[in-house]
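Of the protein chains in this complex, all but one are displayed in their positions.
Here is chain A:
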Amino acid sequence: MSQAGGQKPAANRMTLQTFKARLGGASKGFKLLKKKRDALKAKFQALLKEIVDTKLKVGEGLKDGAFSLAKAHYASSGDDIASTVIERAKRPSITTKLYPDNVAGVSIPLFKMSYDASKDSSAQTLGVACGGAVINAARETYRKAVVSLVKLASLQTAFHTLDEEIKMTSRRVNALEYVLIPRIEDIIHYITQEMDEQAREEFFRVKKVGRGCASSSSPSLKTEVVEKKKVKLQKEKDEMAAAGKRTEAAIDAPSMLATKKDEDLIF
């Protein structure tokens, strides 16, 4: 990319092509990223509504669960099922699986609940004495609540991941739009300007030198050409000084066309 501010690239056709190619690539990337950001934003909005709905369902589910648990407590009067349950917990009958899902090119995690009834043995013997049915009912209610909880967890992770991704993509889109593309356009503009100027100078030089050769090679005309060259060189020197480049020593060397009388070689 363009180097530290001030150093301009050489103004020739090759660099022009390079930078034009870069501009094309940057604009294409910019369009694609904008599309990606819009797609992500749309998915995000849809997610929001779902999250609110699922949160409500979860609340309901847990309320029912608490209610059925209270009933179970009541039914198994005397026995404290809470501590028994807590003691007996060994292997989970409910486990979750993590799946990566792809949304507009973004990999988001999804949870899937798997229920294995065979591992449920730890709490089976709970209600043998009394209240078995109510305890089972409580278990079922809570299981349903866990289903919606797992769903909510999936939505939440998707929410977080999409949030991050939208922020990053927005940052890139803005960077391209306000920093990179204007910079490249600037450079292209500069190169085309320089090339035009060079063409004009070349044309002018050819005209002048041609005129100088056509007439007699009088010193006055030669001086004219030399003066013009000196002016041009001075302009170039100023330009480069302005651009921060150090003027090369060669420019200060005397021009070969100066009308200096050479000393006669005397043997």
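Criterion: contacts are C-beta pairs under 8 Å (C-beta built on N, C-alpha and C of every residue); 3 or more make two chains touch, one makes a residue touch a chain; residues count from 1.
Going forward, contacts and distances are computed from a predicted model.
> Which of the following is the UniProt-recorded protein name of the chain this complex doesn't show: "COP9 signalosome complex subunit 3", "DNA replication complex GINS protein PSF2", "V-type proton ATPase subunit F" or "Trafficking protein particle complex subunit 2-like protein"?
This omitted chain is identified in its UniProt record as "V-type proton ATPase subunit F".
> On chain A, where is the contact patch with the chain that was removed from view?
That gives, for chain A, the contact residues 44-45, 48-49, 51-52, 55-56, 58-59, 62-63, 65-66, 69, 81-82, 85-86, 89-100, 107-109, 111, 114-115, 119-120, 122-123, 135, 138-139, 142-143, 145-146, 149-150, 152-153, 156-157, 159-161, 163-164, 168.
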